[in-house]
Each structure stands twice: as structure tokens, then as C-alpha cells.
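Partial view: only certain chains, each at its native spot in the assembly.
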Amino acid sequence: MTTDITDKIIYTAKDFASDQDIRWCPGCGDYSILAQVQRTLPSLGITKEKLVFIAGIGCSSRFPYYMDTYGFHTIHGRATAVASGVKIANPDLSVWITAGDGDLMSIGGNHFMHLLRRNLDVNLLMFNNRIYGLTKGQYSPTSERNKITKSSPVGSPEYPFNPTNLALGANGTFIARSMDRDPKHLQEMITRTAKHHGTSFLEILQNCNIYNDGAFFLYTEKETKEDNVVYLQHGKPLVYGKNKDKGIKLDGFHPVMVDLNDGVHSVNDLLIHDESSRELAFILSSFVDHAHLPMPVGVFLDIARDSYEETIAKQFEQVYEKGGKGDINDLLKGRSTWEIK
Amino acid sequence: MSEEILEKKIKNKKEVESVTVRFAGDSGDGMQITGSQFTDTTAIFGNDLGTLPDFPAEIRAPIGTTYGVSGFQLQFSSKDIFTPGDEADVLIAMNPAALKVNIRDLKKGGTIIVNIDSFEKKNLELAGYEGTPLEDNSLDGYYVYKVHITKSTLEILKDLPLGTKTANKCKNFYALGLMYWLFDRPMEITLNWIKEKFAKSPDLVEANTRALHAGYNFGETAEMFGERYEVKPAEHFTQGLYRNIMGNEALSIGLICASYNTGLKMFLGSYPITPASDILHNLSKHKKYGIITFQAEDEIAAITSAIGAAFSGAIGVTTTSGPGMALKTEAMGLAVMTELPLVIIDIQRGGPSTGLPTKTEQADLLQAIYGRNGECPIPVIAACTPSDCFDIAYEAVRIAIKYMTPVIVLSDGYLANGSEPWLVKKYEDLPKIEVNFRTEVEGFAPYLRDENLARPWVKPGTPGLEHRIGGLEKQNITGNVNYEPENHELMVNLRAQKVKNIENDIPLLKIEGEQSGKLLVLGWGSTYGSITAAMENQKAKGNKVSHAHLRYLNPMPKNTEEVLKSFDKVLIPEMNMGQLSKIIRSEFLIDAIGLNKVKGSPFKAKEIEEKIEEILHGGK
């Protein structure tokens, strides 16, 4: 999302740190996300007092306490709805929502999807650790099937959501993914998130080292990362692998992995990423359904559409243009009156 | 209509003091329009009046069935009246089902005007009649007039290029015309309304105009009706400009005026639900006053978005009815903990659960006062007449802002859809609602308190006042998260005391009638009209009984205990099983007597009077 910016005040990351002690577990991925947000904000040029961070309940939802901006730690699942009210009533603010996978996709699922279709100009960061952290380790709607947790001692019987698919299904306009352990990429994605006009949804894979340690190590650790992650870049072919020797091409609407060293395929055969296609975004986002395909990170979709608050601002303008602002005594009088003398 | 006047048919006009008319027909018969037209005309004519619509829960139930019957009752008078009337003097029944459903609310000896054209086999069967009530003796003791409303309407419209279906839809104006004749009302207001309403189709203007005239003329020329009745304009009205006003409308404009007065944006977060939806509709219509309406995905989003709006410096409002109220209770706790101004409006309906969506009830009082987890005090105020909804809404905004607290407003289906004449307020006469956003950085803390114990309201965007709030227990003054035992107890007490302090800021409880004595009738909410009507009658009978009405339920006026204890007995009529009684008993250890009605409809004055007499004289 965008908001009026300033180039007068120069901030550093530290300016965004509040005076509160951080109470996450040592080693928690949330620390990195906090750091990247604080590092990115100075470059966005938004004055501090215009920033509002809003969260529900969960480990990740403590985020606002650690930001020296306006902040609201609301109730479980409702951050998106509270944020809607904040933004609509005061469109000048730069509104950020931080939410856990449970907070956003379990109890908060309904407000999540309605926020996306309404396209309010807010930034939504989901800390996906695929677990309920704060309540000490139950499976979440993004936990893998068969996962053993406190509430699923013989394995979770549920199929998880694919968060980016869900966001696409809900008619979102900006959908991206990054990882706590890739600070540079994460900063880049936070910037993109901030710049998009409309609801920006950024899924951040986050390690909960207490209840779901290593959930994303395949994608974040040196040894395995490059062969298992593909970085999406607009207009660029989908190439990945330690030696940049793997690629993805489309076979009709089926994505297939190809070996660029097989003598048959070249970069020219590959799928070119296009951030403006909802259909392509869905194909990419569905890679996770196919075991042999890498995990895409980056911007899946970035399309322009009027924001909700913009639309109603226009409606007000039209009403005022047509009939002017209302006379309050006319309102009191109503349609018809009579005089008692 | 006093009984004697109906006894005989005499030529010419007969003057009567009050009349209660009920229009009843199929949902598609336009009875609500007929009723509200009669109301507008009668109001402008200068009568005092009270109205009560009665909708079915179905949108358009199959034609002719009893559950599809829609009704509209109206009492009008040359003197001061307070209710839509206990029983109807005149019933207009557009079909057999309407007769079937409404006959029980007709006064013995009253008048029935039926649309005889609809009394044929199919409709009679649909209504559950065996045979026709017009021919057995079941209507003995009533004056029954059989009018060919449908046929006559179709007849006079036959040269117009309308289908039968459309022409048929004009028959309510025929009925209305007849009533205008019967009660000697002018037709201009309705004629103008028809012109405006159907501006886009001249044929409909012509058709409805003709139907109205035809009905009127039928009264004039037919030998059927022996006399007309005249209800003179009321004289008790103070001088000034009047309008007719419905409760939900009054509430809506009360909110708008409060927004206007504070200069603040108003944000309504709402999810449609009967009978509260009209507030959403009204406020949506009034965009030119800058009101933002947000139709949320559910009641939880409705209230939490309003809380967000309040956090960002707007007046947050949310409107709903019982089931929606239940869904909002968790979020109310957040508003209490974060001490943000918020107006929560509950237009009560019949419960529990989905219950009786279109019927009235007062059974959400205990939910409003106690229905949240933890110690979670919220001020509760209740409107007592349709026009009082204006004042209550305005007052709710004042309290919310001054005390930085959510405020619950209780109204109900009866007030919401009922109407009465209202001496139009001048905006300039409304009290000023002060708003002081904190902007001073020096010495700021989010949970500092002013003399009312209110914390500062800060608009995000204010430099230097960046701060965080939330639903975890707050440390006194700093507002930081805090779990310390003493701090928690302190904060629980501070929140309670803040709400209690409001008692210093509201009017004392007034007693109508003797200031002490044998019996006080204590009411709250929409029972005001019925109780007041009962009091008038009791006064006339020479019975000594007083009346006090609570508009503030939490906290109550400071003198409430004193008032109650000035009487030997306290009677509390409520459209529930005794919810205010419970509170009064607990607060003041007074053995209040409950008069409880849970029938989805308001008290009749008579019902209250019977109980009063039973208490005063030990039986009726």
C-alpha cells in the first residue's frame, strides 16, 4: 500500500523499535521478521506517526508492541477487521497487519478473505509457522496432514490450506511469499508489499523453534535451499537449482520440471513469470501440490484495482457534487412536517 | 372510537376523541404503505398518534396464507395518547387470512371492512376457514361492511394500459380513499406522494390517483355507511414544527446529529438483521452528511471494524439485534479493555436464538449488562418512545466520548417500527458534545486519566504520541501489558468506577404522579407508552399510582433507590421474564413485583391496569 510519504525525516531501523522488551523465545523466526520490517521502513519514507501496526492474538501478534509506531493488539482473528475500520475511517494512515497462520486462517479466515476482495490499501504479513505457537503447539490450518501435535497425537486428519491459493481464490490483488531466514529477499518483499496499492498479502515462512522446529529448513538452509526454491521474477524464466540448471516449463496448463543440461531443453522453453496473471499465479502457487516442483517465493500476483476506501471517497465526492453537503436541519425535518401554531 | 358512536348509523359526522384503525392484508397488498400514508395525513392533520406495524417473517409468503398477513395499526386522537391503541375500533381486512389473524385484536362491537372479492373458496381455505365467516355467526356483535374493493378498483382502471396484476396492486389506495372519507381526512398528501413515488410512470400515477378517489367517492355515494367520524386536531401540542418519526429513523438522525456536532467522522460497522437493518439503510442514504457505512461480513467484523474506526479517531457505531448482539460480546470486552468510545445498538426482537425475528421483546437486558467474559462493565441506556431514540442515540455518543467507553443502546422492534409525532428539534438547540484529542506530547501516557477517569483519545497520525493498546490487562497509566495481581485489581476497579461515575452526569429519576405512596410502576424501554396510557386511565379512575421510567440502566440515576423506597410496592412490567426485576432486587433488595409478557407484542394499557388494580385492591 502507499501513503503520503516524506523525504524530510531520515529514520534508521532503531527508530522503529519500541521500549518494550521482546518476549519471543530465543531463536524464534519472528525476530528476523521484526528486524527486516524495521530495516525496510526507513526507505519507505512514511512518517512514524502515520504507521499503525495491528494484530490479533498469537506469538506473532505481539509484533505491534515492539514497534515504536501506533499499534493495536486486538483479539484473536480480528486484526483484519479492526484494520479495515482504522483504514476506512482514516485513509491517510499506513496500516500494517501482522498475523499468525492460526490467527489469520483459522479463526480469522472470514475477515481475511473479505479484506482481500474489498482490496483495502493495507499490508498484511502472515507469519506462517504451521503451528499454534502461543497455545503451545496444536496443529494449524497450514500444518501438514498427519502432523503429530498436542491435539493430534496420531496425526492431523486435515488437509492444509495453501495460503497463496486461498488468497487468489478470495480475489486478492497482491500475493507474495518470503522466508524469515532470507533477510534480503524478505526486505525486498516487504518493500513490494508496501508499494502495492490495495491489500497486499505476504506469506512469510517462519520457524517456530519450540513447537515446529525446522519446518522450512528444506527451503531456508544452505544445503538444500537452492534445489528446492525458485525465486519468481517478473518477465524472467523460472530457473533454479544450485547450478541454475533446472527450470519449469508449461505443458498445456501442467507445470513440469526440466533439466537445462539434458541437451533437449533451454531457457527459451521455460515459463516466463508474469505478475499480472491470476491464472498463472494459481499455477505457480499450486506447485506445492506437486512433490517434484520447487517452492516458489517472490511476488505471485500484483494487479491494480481501486481500493475500497478510494471507491467510497469517490462516492462521497459524487454525492457532494450532486447535492452538496447536507443541511442538518433538513435532516431533522425529514420528508414532511406540519406547523402547530 | 368510543363504543356508542358505532352503535347506530346516524347521518353526517360524529365527533370522537380517539380511533384505532388496523389495516391488514397480504404481504403483497401494500398495507404498510396504506398505513404510513394514513399516518402522514393524520399527523399533518394535527392529531396525536401512535403506530405499530406487524410484519410477517417471510418476505412474500404464498398469497392468502395466514403467515403472509401484514398489518399496520394506528391510533389517532384529539388528545394526548401514548400507544398505537390496545384494540382496534376499525379493521380493514383485505382477505380472509387477514381477518382470521386480526380479529382477536378487534374491540368487541368494532367495525370490520372486508374486501368481499377475496372471500372466495380458495382464499377461505388458505386462511383455514371452513365455510365463510361472513355467513356463519362468528362475526355477530361486529359491524361488518362488505366492499368490492378489488372489483371496483379493476373497473375504474380498465381503460388504462395496465395488466390485471398491476391494476390489482392499486386496490390498497381504494381502501385508503374509503378510510379518508370515513375519517374525513384530506387527500392532498397522498396524492402528492403518489405523484412523486411513481414519477417515472404516469400510468401508475393516474391509476393510484383514480383508485384513491374512487374509494373516497364510494364512501360518499354508497348508502352503506351511515355516518363519518371526525377526530379533531389535538390541542395539547406545544407550538412548533412537527413531523412524524419512527424509532429507527430517529435513532439514525440522532447519530448523524451527534457526528455533525462533534465534527468527527462517524463509522457504522453493521451486518443486516431484522429489525435493525433500517438503521444501516438510513445511514447509507445519508451520505451527504458524511456518514461512512461499512456493511461487514458478519457481526464480529461489524463491531471490530467500528472499534478500529474509534481507535483511528472516528465515532464507531455498530447496530444489530439479539443474535448479532451475542456474537459481538467478545469484541465488547476489547473495547472495554482498550477504553475506546463505541456505540453498540441492539434493536431487540423475540428470542432466544433466531426466535421471532419480526416480533418485539425486551429480553436482551441481562445480556447487555452481564453478557461478557470477565468483569466487563458497559453503560447501558434504553429509549422509551420512537422519538426518544433520537435523544438516546445522541446521549450515547456523548457518554462514549466523554468517558472513553463503549455504550450499549437498547431499543426494540416496537419502537424501531412504531412512529409518533415529534416536535422537530433545531440543530442549534442540541447540547455540544466536547471532543478533546490529545496532541500534547509532554507527559503523555495512554492510560492517564482525567477527572472522569477517562483516558486520553489520540488520533493515529499525531506526531510523538505513538503508543500501543490491546486486550491484555494494561498497566495503570503506562498501558503496558501487565499481569501483576495488584495492578489487575486496580484496573478492574478503575474500569468499574469510571462507568459508575456516569451517574453524576445524568438526570435524576423523575416520578410521574405522587412522589411517594402505595405503588410505583417502574418501567424501562418501550413499555413507556403502555404504562403512561395506563396511568392516565388510573388517574381518571381515581387510583393513586405513580410511574418512573429508567432510561439509564447502568449506571442508574443516583436517586433510584430513594425513589423506589418511597413506595410500598414496586411493579415492573417488562416484555421478558423479569430482567429489570432481577437487577432491582439485587441492587436494592426490594421485593419488586414483576408483570411479564413474552408474546412478541407490547403491553396493552389494560393489562397493566389490571395488575395495578390487583395490587391496589387485591384483585380485579
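First chain written, first letter: the chains are A and B, and each begins at residue 1.
In this section, a residue touches a chain if its C-beta (ideal position, glycine included) is under 8 Å from a C-beta of that chain, and two chains touch if they have at least 3 such contacts.
In this text the structure is predicted, and so the values were computed from the model without any measurement.
> How many times does each labelled chain turn up in the complete complex?
A x2, B x2
Just so it is clear, only the chains that are shown with their structure count from here on.
> How big is the gap, in whole Å, between where the Cα atoms of chain A centre and where those of chain B centre?
Between these chains, centre-to-centre, one finds 45 Å.
> Which stretch or stretches of chain A touch chain B in the complex?
18, 20, 47-52, 54, 57, 64-65, 67-75, 78, 81-90, 92-93, 110-111, 114, 312, 315-316, 319-320, 323-326, 328-329, 331-341
> Where on chain B is chain A touching in the complex?
40, 43-44, 46, 189, 237-245, 249, 253, 256-257, 260, 265, 267, 269, 286-290, 292, 294, 296-298, 300-301, 304-314, 316, 330-331, 333-334, 338, 424-427, 459-472, 480-481
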